[in-house]
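Note that one protein chain of the assembly has been removed; the remaining protein chains are unaltered in position.
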Amino acid sequence: MDLFLAQLLNGCALGALYGLFGIGFGLVFATMGILNAAQGAYASWAAIIAMYAIELAGLPFPLAALAGIAAGGAVAVLVDQLGFEPLRRFGPGNHQAAMLGALITSIAFWIMLDSAAGLMTGQQSLAFPPGSYPATVFQIGPLLLPAMQAVSLLALAVVGGGMHWLNTRTRFGAAMRAVGWDPVAAALGGVNSRVIVVATAGLAGGISGLAGILAGISTANISAGLGQGLMLKGFAAVVVGGYDDIRGTAIAGLLLGVLEVFCAQYLSSSWRDAFAYALLLGFLMLRPRGLFGGGGFTRA
Amino acid sequence: MLSISQLKASYGAITAVRGIDIEVPRGTLVALLGANGAGKSTTLRAVAGIHRPITGSIRLDGAEISRLKLHQVVRRGLAFVPEGRMVVAPLSVEENLTLSSYAGRGDQAALLARVYALFPRLAERRKQTAGLMSGGEQQMLAIGRALMTAPAMLVLDEPSMGLAPAIVDVVFDAIAALHRQGQSILLVEQNAAIALGVCDFAYVMKRGEIVASGKPETLRDSAEIAEAYLG
Amino acid sequence: MSDLLEDLWAAYASTLGFAMVNAFFALATYATLSAGILSFAAVTYGAAGGFLGAQLLLNTTLPLPLIFLASALAGLVMAMIVAALFLRLESHWMALSSLALVLITRVVVLNTPGLTGGVNGLSLPAPLSMIWLVALLALAVFGFWLLDRSWYGIAAKSVREDPSVAACLGIDPRRIQLIAMAVSGLAGGLGGVLMAMMLQFVSPDTFFIHVAFTMIAGVVLGGSHHWFGPVLGAAVFTALPTVMQAVVPDLQDIANGAALLLIMIFLPRGLLDPRAIRLRRAAK
Partner (left out) sequence: MTFRSTLAALALAAGFAAPALALDAGTYKVGFVTDNTGPLAFAGTSFTRGAELAAEQISGGGYMAVGAKIELVQKEGAGDAARSIQSYNQLIADRNVIATACCILSPIAGAIKPIALNNKVPLVIYGATAPGLPSLPFVYSVTGLPGPAEVAMSKHIAEVAKPKTVAYFVLSDNEAFQGRFKASQAAMEAAGAKTLGVVSVLSADTDFTAAATQAIALKPDLMMVYTTQSPAAGIIAAVRARGWAGLMSANDAISPLAVFKKIGPPLAGVPFPVNFSADASETPKAKGFIEAYTAKFGAAPDLYSAQGYTAIWLIAQGLKSLPGKPSREALATALNKITELEHDVYGGLPMTNGQAGTRYTLFLNWTPDGKIAAWKP
């Protein structure tokens, strides 16, 4: 029973990272209709920058994390404005062409950013200097809760809750959804879609960056490949949760994490990913709108 | 209020608007009539900043707006109700309306009250998802959204299109009411009869040119109207 | 002089070979894209053809043409399964599902070592002769050219532009897309066995996400509105790393990405764009 609870906690902490990354990934997909292959690189970059902020600039952990998040956001904005903005002149009338073009430019950025990240880390897998981040382990009854697991869970709760509130309760959220639906329709209300798009890209990059930093600490692995693992599972979380549903993504992320850990503990670690992806496929087939099933509008 | 002069616009090699002049004085309701493909919608898209014109000037209260983008035009005080409504389907009625706070024009609460007074139907369905409403309700919402930006100039593109006759009456009653309150309006309409019933002045377009203009009572039975629609 | 030519051939024959093999995957991707479906599933068809072909090569004495045929059919069967499952989904979800399928393919390949050799893959001491490759590619390209000129080609174009308009013209979009997926499966399955023979081994990594991404990129790069675009795009995409290695060895990956980005921004319809060609002809 203790083992079950301990693994449940481990699964949730792992899933929190998937959910967090997925929220960033889903934001870009829901708002801009872009399947962004470069999203994983934002996580790698944020983790690398945060690590160097501690190692070279000597910043304390919270500031370094902020620097990493800002870097993730900045890279995301850069990718958006250099890689996606030129393609938006296709206009809303030609969605498939625009989506396809953006997928390709995002692949181009993925190649470039990953390769540059490899140069920044000297092709090594690095880690935050020991002792530079909270490393206490809390004892809760029979359970051990390392501080970073608590931070991951907290981050998912805060970011997930905050983004859900922002998306559904604020005028910025409404503007984001409006731009995602149709930039011209949003502009009819006076919304400058370019500002919203840049802000959304930055937000998405920052959130994925935060996921990257937390993953980099809890796995003691900061490298160019950090983001790719997050991306595959984050992508699954987005689809299972419903791509425009932040609550759904967060919960689906937790679910995937728990599923993964339980499969490894009780079934077979080699079929572990098969369960995750089979769940993903099942949702695509049976509940393509995700856990909570959103409205169901097709774009024009 | 709005003055368009020597406006020329094209799609690639096809010239859709060939140098037209239109004047909408303050407080008037001016109609732009013509058959399908006459160039009316292109003219409006140019005015709204969605389609970039080749030459010509578009002035709002004396200020040039022909090089502005749609959201900038809206923020200057020209609101646009496009053909096909273009409401934001996944948003609720009220969210669609309050998007306009981005235009930064006027007291939002007062504007919202005014829109709900004009269209009580919208007030009833304020939490309703816009995409699930009927065409007539969506048209009301599109007009409401335009009004939420406290426009100096309201531009409507084919507001009667695809609506049941009873709803068309409701929409045009509202347009007439706005006109009475002193709202400057440019109305593009295929249904000449109904447009001529509410406007102060009308232009008739054919193949990208203005072929006639005048007061509704003089145009109503003119040969130009008949020819513009038939030929 | 002939020595020089011989050396050049020795150095770049394998690049040319991979370019031609990649052309099959690009054509498989193009087949669905030209009917309006963004699908990454060509990788899965490739895995079906590749592993089946490898097993036949290792355990039977079947003549090569039969092995090629069997592999193409394996791709076709896989494509029909995918069609049955995914074709009813709308385009966004179709793209996501096919991506999920690529992930699942890898897990299945890893965990069925009896069929696929598992993580170690299968070694194939059966080098592929260039003549076969050229002949099969010529055949495939000829097939696509024929399709493009047939009623199917016209119907596919209209489905891609607007399925509802196509439906009004009496074209059943589902039927067109089903044919598109069948063609994709055949090309992908054949590409799979050719890739296995070219590499002389197959492993789970042979058919994974990077193949999906590079092939989509190859198609769009070459031109997704013309049957020869994918072949051209695959060639450029295969040769690019080799060229970049010679020019900027330290930054070759960054240079690859930058080249892809620039082409997409300045030639968004790809290197080979029938519309631009028509316009240029019209201008003359």
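Letters A, B and C name the chains as they come in the text, with residue numbers starting at 1 for each one.
Basically, a contact is a pair of C-beta atoms (placed from the backbone, for glycine too) under 8 Å apart; a residue touches a chain by one contact, two chains touch by 3 or more.
Note that the structure is a prediction, hence the values are computed from the model and not measured.
The chain not shown here is in contact, across the full complex, with A, C.
The chain not shown here touches chain A at positions 2-3, 6-7, 10-11, 13-14, 17, 115, 118, 122-127, 129-131, 135, 137, 144, 146, 149, 215, 218-221, 223, 225-226, 229, 260-261, 264-265, 268-270, 272-273. Chain C meets the missing chain through residues 7-15, 18, 110, 118-121, 123, 125, 127, 198-201, 203, 205-206, 241-242, 245, 249, 252-253.
In this section, only the chains that are shown with their structure count from here on.
Each chain gets a centre from the mean of its Cα atoms; for chain B and chain C, those two points are 49 Å apart. Multi-chain contact residues, meaning those touching two or more other chains, do not occur anywhere in chain C.
Looking at chain A, no residue sits in touch with two or more other chains.
Across the interface of their complex, chain A is touched by residues 50, 69-72, 74-75, 79-82, 86-91, 95-96, 98-105, 129, 131, 142, 145-146, 148-149 of chain B. Of all residues in chain C, only 33, 36, 38, 85, 89-93, 95-97, 99-101, 103-104, 107-108, 110-111, 213-214, 216-217, 220-221, 224, 251, 253-254, 256-258, 260-261, 264-265, 268 touch chain A in the complex they form. Residues 33, 35, 37, 82-83, 86-87, 90, 96-97, 99-101, 103-105, 107-112, 114-116, 118, 232, 235-236, 239, 270-271, 273-274, 277-278, 280-281, 284-285, 288, 298 of chain A are the ones that touch chain C when the two sit in their complex.
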